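Only one protein chain is missing from this complex, and each of the others stays in its spot.
Let's look at subunit A:
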Amino acid sequence: MPVYNLKVNGQSLSVEADEDTPLLWVLRDHFDLVGTKFGCGIGQCGACTVHADGVATRSCLLKVSVATEMKITTIEGLSKDISHPVQQAWKEIDVPQCGYCQAGQIMTAAAFLEQNPNPNREEIRDAMSGNICRCASYNRIEKAVEQAASKIS
């Protein structure tokens, strides 16, 4: 099996894996970075969202062989001490119910606010609509993104 060198959360990590292995499973099974979640495997639910060169990306669709060229950030690397404004807002609003989808929601929100630090409500609702929350904590996600935006801008 080929060996791939990856840049994850500022660290250089290498893995022996088939070239078609999605980054998701490399993170979870090989690197023990289990914060990135498996939800659907086809890029529909957003639970596996990571940043690839700063862009919110579905890690279930990103092959490890392609990811070698990118700087990958996972929920574990978003901040060292839960200090990212999006994480802070998530805590203040007490967003999660079961919590399973929330890492993906946070990663989507963080990348979105990098691009658009002053979003209006409709922009937030559109930007977050790719991430499913089965517990339907959507009202709080919306509020938390608004709150994070107000702190960033």
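Quick note on the criterion: contacts are C-beta pairs under 8 Å (C-beta built on N, C-alpha and C of every residue); 3 or more make two chains touch, one makes a residue touch a chain; residues count from 1.
Throughout what follows, contacts and distances are computed from a predicted model.
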Chain excluded from display, named as in UniProt, from "4-carboxymuconolactone decarboxylase", "Cytochrome c oxidase cbb3-type subunit 2", "DNA ligase (ATP)" or "Isoquinoline 1-oxidoreductase, beta subunit":
"Isoquinoline 1-oxidoreductase, beta subunit"
Check the options A:V8, A:L62, A:L113 or A:I141 and report the residue that touches the missing chain.
A:I141
Residues of subunit A in contact with the chain not shown:
1, 17-18, 20-22, 25, 28-30, 32-42, 44-45, 47, 74-76, 78-79, 82, 87, 90-91, 94, 96-103, 106, 125-126, 128-142
